[in-house]
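Missing here is one protein chain; the remaining ones are kept as they sit in the complex.
Chain lettering (A and B) follows the sequence in which the chains are written, and residue indices restart at 1 in each chain.
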Amino acid sequence: MSDAVSRISLGACLEQVRSTCPLVHNITNYVTVNDVANVLLACGGSPIMSDEPDDVFDITSICGGLNINIGTLNSRSIEAMKVAGKRAKELGHVVLLDPVGAGASALRTKTARMIVDEIHPDVIRGNISEIKSLVAGSGTTKGVDADAADTVTEENLDAMVQFVKDFASKTNAVIAITGAIDLVADAEVCYVIRNGRPEMSKITGTGCQLSGMATAYGWPRRSA
Amino acid sequence: MSDAVSRISLGACLEQVRSTCPLVHNITNYVTVNDVANVLLACGGSPIMSDEPDDVFDITSICGGLNINIGTLNSRSIEAMKVAGKRAKELGHVVLLDPVGAGASALRTKTARMIVDEIHPDVIRGNISEIKSLVAGSGTTKGVDADAADTVTEENLDAMVQFVKDFASKTNAVIAITGAIDLVADAEVCYVIRNGRPEMSKITGTGCQLSGMATAYGWPRRSA
Partner (left out) sequence: MSDAVSRISLGACLEQVRSTCPLVHNITNYVTVNDVANVLLACGGSPIMSDEPDDVFDITSICGGLNINIGTLNSRSIEAMKVAGKRAKELGHVVLLDPVGAGASALRTKTARMIVDEIHPDVIRGNISEIKSLVAGSGTTKGVDADAADTVTEENLDAMVQFVKDFASKTNAVIAITGAIDLVADAEVCYVIRNGRPEMSKITGTGCQLSGMATAYGWPRRSA
C-alpha cells in the first residue's frame, strides 16, 4: 500500500482519469450528489448513481470504482451499500468509504463500521471526528463537520500522524483525513498537506466531491 | 409569542446565528436541499440532513432546530418527521414546518396537519394556499405555488391579517406566509412586508431556503 500512496501525483492521476474515463458507481447523499456528478465529469470520469439493492449489483459490475457515502443513509441504501460493496470487492474495484456524520448517530457509526469490517474499503476519507468515531467510538462529531476538539494542529501532529497510520494498518486502507491540515496515509507513510482554506467549510460538498474524485483516481490502480 | 416576533431584527438574527453557529436538522425535499444546505452555511449555521427513522432521534438530539419540509415526502420520511419532531420538542428545540404542496394532495394535507396537531411546530412557513389548506382544507394549492385566487393583496389585507393571526393563535406558532406581500404573525402582532419580487418565483427553492434560515435564526430564542 505504501507504494500506492507514494506513486500518487496529481498530474498523473488526472491524466490517468482522463485517458481511462472510469465509470464510478456512487451510493451517495442527495444533498451534494449533483456536485459529485459534475466534479467526476469535470475531471474526466463518468458518474452513475444507484442506491436500490435490486439495481446495484448490475450497476457496480460495469463500473471501475464504488464511492459509498452515508450522508443521507436509509434502510434501503444501507442494504445497497452491502450488496454493491461485496460485488465491487469481488471484481477488484476500488471501494471508497466516506463516513459522513459517523459519530453523530448510532446508525451512522454502526453502518460505517459495518462497511469497514465487512467490505474492507480501499480508501476511507472523512474529517477527523468521523475517522475517530470509526476507531474508538470516541469522536465528538458535530453533525457533518469535525469538532474543534478533534482538530489536527501543528501541536498534535505527531500523535495524529501515528493515529492515522495505525488506523491504515488496522484496516489495510488508505486513510485520508481532510481539514485545515490534511493527512493521507497508509500503514507506513503519511503525507501532511497544509492547503486547507477556511472558505471550504462555507460551502457544502467539498468532502463528498473529493471522495468521488478519489474513487475515480483510484480506479485503474488495481488493474495496473 | 408577541415579544418573540417583535424582538426580531434581521441584523440581530444574523449576528446571533453567526455567533452560535446552530446545527439545524433538515428533513427536506431532494429538489432544493443543496441550496438549503448552502444558505444555512452562508448565514453562519450548520446543516445536517437525515430522513431515516432509525437515524433522526440521535441526529436531532445534537441539533438546535428542526426544519420539516414535506416537498418530497414518503412513507419513510413521514415516520422520521414524527420521531424527530417529538424528540426536538422534548428538548426545547425550535421546530419549523414548511407544508410544501399542502392542499395539492390528500397525503400532503394530512401529513402537514398531523405535524401541526401532534408536533406543535414553533413556526409554520408556506405560501398562502398551503397555509389555507392547513386551516380549512379550503386552499386551492396549484402544485407547489400559491393559487392566484388565494393571493394576499392590498384589497384583502385586513381579512388576511386577521386570518393569519387567528391561525397563529390556534396553533400557538409564528406563521409566515410568503409571496408578493409577506405576512409574519403571532396571535397579536402581524408584520406586513412588501418586498416580494416576481423573479423569486422563477427559480426553485427560495421558500425552502427561507425555512432553513428561519430555523437557524429561531434556534437560540428558546434557551434565551
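As a working rule, a contact is a pair of C-beta atoms (placed from the backbone, for glycine too) under 8 Å apart; a residue touches a chain by one contact, two chains touch by 3 or more.
Predicted model, so just to flag it, every value in this text is computed and none were measured.
Across B:108, B:125 or B:165, the single residue that touches the chain missing here is B:108. Touching the chain that is not shown, out of A:30, A:167 or A:217: A:30 (per the contact rule at the top). Within chain B, the residues in touch with the undisplayed chain are 29-32, 34-35, 71-75, 101, 104-108, 142-145, 201-205. Although one chain is not displayed, its contacts with chain A can still be listed: residues 23, 30, 33-34, 37-38, 41-42, 46-52, 54-55, 57-59, 62-63, 76.
We take it that only the chains that are shown with their structure count from here on.
In this assembly, the C-alpha centroid of chain A lies 34 Å from the C-alpha centroid of chain B.
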